[in-house]
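Removed from the display is one protein chain of the complex; every other protein chain stays in position.
Right, subunit A next:
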Amino acid sequence: MDTLTSTTTSTTYDLGETPLREVNAALHAPGLSGDFVITGPAGAHNVACGLNAPVKVTVAGHVGYYAAGMNQQAEVVIEGNAGTGVAENMMSGSVVVTGNASQSAAATAHGGLLVVHGDASARCAISLKGADVVVGGNVGHNSAFMAQAGRLVVRGNAGHGLGDSLYETRIYVRGEVASLGADCVAKEMGPEHLEELTGLLKAAGYDDDPATYTRYGSARSLYHFHSDNVSAY
């Protein structure tokens, strides 16, 4: 019987030397596989965007806007902070930010997992459409605004207007919530929620007691047509 030896290739791109478009184009090559390291991002925008291959990409340093946007399949690790819209419109795969993320993290993301080990600022998971987001620290105001599907887990505190005009995203917060947005309410934690939260925390590398969290969801009073309001239309 033949012995198969698996060797993982690792390719490094230095953004101080190779233009960003060349790096992103190389990461879009058909049939891509292996591990990739991107050094010297220096806050550049659009790092590792539009990936669609089962590869692992590590970005060594802080990135600017829209890092790992539209991600599919890839596992992207950002060793630093991320600017506006990290993992925006992610479809699958995972994005991990070891530091903080700026506003609109995972905006409109349909699938996959975003983990921010630090804080995420305003509008985290805005219009979330099915992805999971786990934030190690706090989230800013208007997080999960109009979020439709998926889960948001906050290990710290949430800013004002959490879950405003929420659809069916489930939100779990361990700390304080400055205020809830319109139509967002605290809900009971059932066994299925404890199990779901345990799984999400585990996927992000945390083992908190899920019973220390509060679940928030939509009161569903905004998005159904109500006959009492017929005269308003």
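A few points about this structure:
Going forward, a contact is a pair of C-beta atoms (placed from the backbone, for glycine too) under 8 Å apart; a residue touches a chain by one contact, two chains touch by 3 or more; residues count from 1.
Heads up, the rule we're going with is that contacts and distances are computed from a predicted model.
Candidate names were "glutamine--fructose-6-phosphate transaminase (isomerizing)", "ABC transporter ATP-binding protein", "Na+/H+ antiporter subunit C" or "Transport permease protein", and the UniProt protein name of the unshown chain is "glutamine--fructose-6-phosphate transaminase (isomerizing)". Residue A:100 is the one among A:71, A:100, A:165 or A:218 that touches the chain missing from this view.
Only one residue in the set A:23, A:44, A:57 or A:87 touches the chain that does not appear here, and it is A:44.
Note on the undisplayed chain: of the listed residues A:140, A:163 or A:210, the one touching it is A:140. For the chain left out of this panel, the touching residue among A:78, A:109, A:122 or A:135 is A:122. Those residues of subunit A that touch the chain absent from the view are 42-44, 62, 64-65, 81, 83-84, 99-100, 102-103, 119, 121-122, 140-141.
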